[in-house]
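For this view, one protein chain was removed and the others were kept in their places.
We call the chains A, B, C and D, going by the order they appear; numbering starts again at 1 in every chain.
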Amino acid sequence: MESVGSIIMYFIIAVAIIVFSVLTVTTRKILRSATYLLFTLFATAAVYFMMDYEFLGAVQIAVYAGGIVVLFVFSILLTSRPGDNTEKLASRRRVLGLTAAVAMLLVAGYSLVSRCSMFVSRPEMGEIDMQQVGTALMGTGYGQYLLPFEAISVLLLACIIGGIVVARKR
Amino acid sequence: MFSNVLIYFVVIPLIMLLGLALSRNMKQIRTVAVVGSSALIALSVWLLVDYLQLRAAGETAEMLYVGSWAWFKPLNINLAVGVDGISIAMLLLSSIIVFAGSFASWKIEPLPRQFFLWLILLSVGVFGFFISIDLFTMFMFYEVALIPMYLLIGVWGSGNKEYSAMKLTLMLMGGSAFLMLGIIGIYYHSAPEGGQLTMNLLEISRNASIDKGWQYFLFPMTFVGFGVLGAMFPFHTWSPDGHASAPTAVSMLHAGVLMKLGGYGCFRVAIYLMPEAANDLAWIFLILTGISVVYGAFSACVQTDLKYINAYSSVSHCGLVLFAILMLNTTAMTGAIMQMLSHGLMTALFFALIGMIYGRTHTRDIRQMGGLMKIMPFLAVCYVIAGMASLGLPGLSGFVAEMTIFVGSFQHTDMFHRVFTIVACCSIVITAVYILRVVGKLLFGPVQDEHHRTLTDATWWERLSTITLIICVAAIGCFPNFFSDLIKFTFNTSFAQLLGMN
Amino acid sequence: MEITLLYYLIPSLIMFCCGVYGFLTRKNMIAILISLELMLNAVDINFVVFNRFLFPGQMEGMFFTLFAIAIAAAETALAIAIIINVFRAVKGIDVRDLTKMKF
Amino acid sequence: MDPIIPILILAIPLCMFLVLGLFGNKMSHPIAGILGTAGMGVTMVLAYITAFTYFFSGAPQFIDGDVHLQNIVFNQDWLQFTDSLVIRLGFLLDPISALMLVVITTISFMVHLYSNGYMRDHHGVWETGFQRFYAFLSLFSFSMLGLVVATNIFQMYIFWELVGASSYLLIGFYYTKPSAVSASKKAFIVTRFADLGFLIGILILSFYTGTFNFTDLTSAPVAGMDGVYQVSGETAAGIRNIFQTSAAPIFMGGSVMTWALVLIFMGGMGKSAMLPLHIWLPDAMEGPTPVSALIHAATMVVAGVYLVARLFPLYLMEVTSLDIIVVVGALTALYAAIVACTQVDIKRVLAFSTISQIAFMMVSLGVARPEFHHGIGYMAGMFHLFTHAMFKALLFLCAGALIHAIGSNDYTDMHGLRKYMPVTHITFLIGCLAIAGIIPFAGFFSKDEILTACFGNSMVWYIWMSFVAGLTAFYMFRLYYLIFWWKEHKIHEGHHAPHDQPWTMTLPLVVLAAISCVAGFVPFGNLVTWNGHNMFDHVSFLTNLENLDWSVAVISLLVAVAAIALATVMYKKENPMPERMRRLMPNLWRWSRNRFYWDELYMFITHKIIFNLICRPIAWFDRHIIDGSMDGMAYLAQRASYAIRGLQSGNIQMYVWVYLIGALLLGAVTVICLI
Partner (left out) sequence: MDYSQFLAMKQEIGLLVVFLLVFLYDTFMPRRSQGGLSVFTIILFAVFTVWGFMPCMGSCADSAFAGMYVTSPVMMAIKGILNVGVLIVLIQANKWANSEIQIMRRGEFYELLLVTLFGMYLMISARHFLLFVIGLEAASLPLAAMVAFDKNHYESHEAAVKYILTAVFSSAIFMMGLSFVYGLTGSLYFSTIASVVALEETSAMLIVALAFVVAGVGFKLSLVPFHLWTADVYQGAPTSVTSYLSVISKGAAAFAFLVILTQVFGAVYSDIWEWMLYALVILTITVGNLFALRQTNMKRFLAFSSISQAGYIMLGVVACNAMGMASLMYYILVYVFSNLAAFGVIQAIENKTGKVGMADYNGLHKTNPWLSFTMMLAMFSLAGIPPFAGFFSKFFIFTGAIAQGSIAIYVLVLIALINTIVSLFYYLLVVKAMYINPEQPVVGAFRSACSERIGMWICVAGIIGLGIVSCFYDHLLELSGTFGLF
């Protein structure tokens, strides 16, 4: 049995996620869209916190909200021209989008709902301390992630090089 | 490996390819072509003689000169060779036609070197096919023989050549698609449960492990696959267009040898390996081939293009080959092989002559020509001889082959088969109609086009080419028993117990 | 009332579908990228809640999310670079203008 | 008998053919002519030796008491189909083959000789292709000789085809003439069609009996057996048994054996120009006249008769088939005789006369029964074959001489030639008398015996054939008078008066005329009978005369004389009677003149039906349906390619949509199918 507080908290977060997600993709102004994305990301971070993954929540806020959204905002400012803000949607396109989204919802939803293990409630678990996270990140054993960590560093390096090459004027 | 004589049937053309690649002028190209093809004839004649001696000495093995060298070892795919009387006959036929074809394209233009390269590559495939007894190698050589056709027709052809070349290639490759499936299927049923799978024809037939249900599936695959090349109705339509557009030597080689690959394959793969299905399903294909015999002949009656006439006639004659093979008795099958030889030589002769005539008159429309007997008597006489061979005049090859087929087919105990034999017999009349129609319009009668009066008769290389073929046609027609015995021996050794034939 | 696993999965799924919808309907390429972020984010939530609800003894889901965030950042950066590049070339970022190559 | 002579008989003409065919155009014309003629002469001598040895040497392998035996001089395997079915090339010597050897070589030699003159124009310029002509003649002689000495039915078929081909080549000798080309084509195709029947007949026969050999099919009489049928008892029983017990003894109302025999007879009908298949023979007159004499009068066209005679014992087993032969023969005889009465082209008259006379032989064979006069019909048929060969060749050669002199085939260009060409006139008259059946010329005896045989079979056929005999006399003399009498010959300005031909041409006429005069006295009954038994105990020059059935003979003589008289009245002097006759029976005249429209009927069937309703639709079907469906597949692929190009719209959102829906469908469908 959950505490009432956490239930209320959940609903707030859930509603925030849903509403801001919808707004993100429906709002006409691109800058608003980025803002709603930011809210969604915050809501997501809140979920992480609720799940007791504080570290993850922090990363979410730092990287996503702090990094990516800023990137978006800059690029929007860089690329937007007066009059660009409003876009009208052709109804055909909207229908296509809706069918795809609804189909996705139905299929994935059905597959989730059809499984009974989806209805378990949250088991008790203590907080994960940073020590554990650090060990897992730097370890080579089962359930430890040194190799992906190293690999992603190469990936990031490549993306940096790629980004530079692409962005370079000539 | 090189101690086996059969390998040289592939090696010689390969050396020729090398020689052609190195040759610089027309003279060298011709030298290579002539020397190489003469070597091939010599080799096949030597093989024939040696084979007969071995047989006379009491060799009773199904295949002689058998050799097998591992290729893709884990799959047990080998480069396996071996010949019996039938393959030797086919090798002989091929080498003769390659020889005649080289002379027929003495003055080919443009790009003579490339032309000969492709032509010889084609013959690599042909020879390889006939010496192989491994399904994989056989199939590989089969396709090697098909693809040069595209360029040979496309580059050196005439008329609507692009379309024809494409159609021919695609249809034949379509056939080989079925074939490939059939071969792979056979491979997986080539040995009893747990045995070593094999592609070797002899071993597969010895194992006899393809159960009936699978035979029903695989037999049509392989038969249709080869049947397309054998111009079986309704998969024959590549033949008229393809032949019409092809240059002379290519028509010769294609109708003369390549179409035989179809018949040979039908018998060596489809029937030899799956006799039960052949026996049970023969009626379906008998109907189809019976149709192609009569249908091809009727179609030929109204064509106006010389090559079309001959192509439809090939449909009819090759239909007879498949028809006879399906009769599943020694005589009819012997007849089928003889018909292959006969048709190969005679149709090559036809195409050679048509090519020569076309080279002079620049038309193949029989309505625009006439009285050529007066203008180019040598070619005209040869044409008449070819025509006579085609309509089955005794003393030429067509007669003996057709009669063996008819007599053999009529020995079948089933009424259905005999009735169909009679239907097939009708083709001899229709053949006479269209052959004489052409001869009458083309060679006899008054000269139609005054410009033709200035044309010259055959040159020496053309004469050589045609005379070679005529001699062979007459040789088969006059001494059929020699060939018949050569062929029949195979059926008596390898097929008799298989089919429970007399 | 019990807040079960599904209660978290449904919003995340809706978020994902919103992302799909946005990708399919928006004209602005940056808006499309934003939609993509929604989708990736939804996936992250999934991993986390699965981990938390079903397999609390380990941290695979969490770490996956961690790395996924990094990857998302990288691809967003690269994508924005490319989009800006396009903007330089065609002076516009309407995705519907990018149909020169077709059929 | 030493096989060297028989081999030479076949080999010399073949060699001549090869030599003349391959090297002919390197030779001068006279050498080619002399070579050919000499070759044929040698062959003739050898054939005479052979025949003489056979009939009169008394060697035990040829004759056993008073029975002529069948002797296989040599027999070489040529093509082995199965263990029992083997084509052999051999030399069968028996009465009919010996007879044919003589006939063929004689006529052939005469024709060779004659052609030396005929194939030159008045100024002595040789025809183009003179050497080729001789080569073909040799080829024909070879084939025909091979045909008659065949030891098995397939050898016969082989040479049957070869004679057809040589006939084709010779008819089309003047290949620049379209009519000659089409005539040769027609001849070949019609006979080919008949040969199809022959072939099928052979197939059926060999399927049931398991043999091709004549000696097995119609084995020689066993010594001491007074068999009704020439087939030995065992064989006969065996063959019947085979046919009766085999799977399908009855097929469409006839026994299988009847069918086989009728089909074989169909081959004979084609070669011998019996009724529905006769149309090629009149056209075949487009060939040079010596060819007509050799092939289309004396030898090849009687091959059908020979075939029936050869298999006669088999036919006797199925009397139905003999009845069919009689009906066909009788109808043909009458038809041809009627047509011959109205033709203008003299060669055509002779051609129809040939058809009619061959039909006589056929009828004769058909009515022959062992019960009646030891099967006199068989003997009569062969006898008539022999005599007819002589006088018909004579007539044709005369016609050739006339044509050579006049330069036209029509009697309207001739008339009153008796003064200009006396030798031709006399020999032609002899020929006419012979064919009309006037005693003592050859035709009288043979025809009389045929009528006797008919009489023995049925009254209807007797009357019918007598009537035809009368018609024969009438149209021959009509022709004779129209050529040599009727009115004075008109010589065109600048033309020489017609005159007799050089000796090379007249000599054969004289020789043949002489033979026609005396051939009737040959005691055929002791040479050629259906079972080899001699018919007469002792033989003299007058045997035939002594053994005549006078009641029949007198009647036939009367009919013939009456017909000649009628012809004399009508055609000796120019008068309007023929015109009046024509008005009297306009329809009959028109139909007869147009040969009862058989050609038109065939034209209709071949062109309108076979060509336009079968060949063209099939060709169309092939191009548009079969080929079209192949092209259609390519077209469909192309269309499909265009139809789905919208998928690749260039719009990335579309791409993603397809991607997503694809993935979802993949999942959803699998879920639906599996759960």
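Following the convention adopted for this analysis, a residue touches a chain if its C-beta (ideal position, glycine included) is under 8 Å from a C-beta of that chain, and two chains touch if they have at least 3 such contacts.
What you see is a predicted model, and the numbers here were worked out from it, not measured in a lab.
Of the chains displayed, those contacted by the omitted chain across the entire assembly are A, B, C, D. Of the candidate positions B:Leu22, B:Leu54, B:Leu75 or B:Val419, contact with the unshown chain belongs to B:Leu75. For chain A, the residues touching the absent chain in the complete assembly are 107-108, 110-112, 114-115, 117, 138-148, 151-152, 154-155, 157-159, 161-166, 168, 170. Mapped onto chain B, the interface with the missing chain covers residues 71-75, 136, 139-141, 143-144, 147, 150-151, 154-155, 161-162, 165-166, 169-170, 173-174, 177-178, 180-181, 184-185, 187-188, 217. Residues 634, 637-638, 640-642, 644-645, 647-648, 650, 652, 654-656, 658-664, 666-667, 670-671, 673-675 are the ones on chain D that touch the missing chain.
We adopt the following convention: only the chains that are shown with their structure count from here on.
One finds 37 Å separating the Cα centroids of chain B and chain D. Once the centre of each chain is set as its mean CA position, chain B and chain C turn out to be 65 Å apart.
Mean C-alpha positions place chain C and chain D at a centre distance of 96 Å. Among all residues of chain A, those that touch two or more other chains are 93, 96-97, 100, 104.
For chain B, the set of residues that touch two or more other chains is empty. Of all possible chain pairs, those that touch are A-C, A-D, B-D, C-D. On the chain D side of its complex with chain B, the touching residues are 77-82, 85, 87, 154, 158-159, 161-162, 165, 168, 172, 175-178, 181-182, 184-185, 188-189, 192-193, 195-196, 199-200, 203-204, 206-207, 247-248, 611, 614-616, 618-619, 622, 626-627, 629-631, 634.
Put simply, chain B touches chain D in their complex at residues 167, 170-171, 233-234, 236-238, 241, 295, 298-299, 301-303, 330-331, 371, 373-374, 388, 391-395, 399-400, 403-404, 406-408, 410-411, 415, 418, 421-422, 425-426, 428-429, 432-433, 436-437, 440, 443-446, 480-481, 484-485, 488, 502.
Residue ranges of chain A in contact with chain D, taken from their complex: 93, 96-97, 99-100, 103-104, 107, 110-111.
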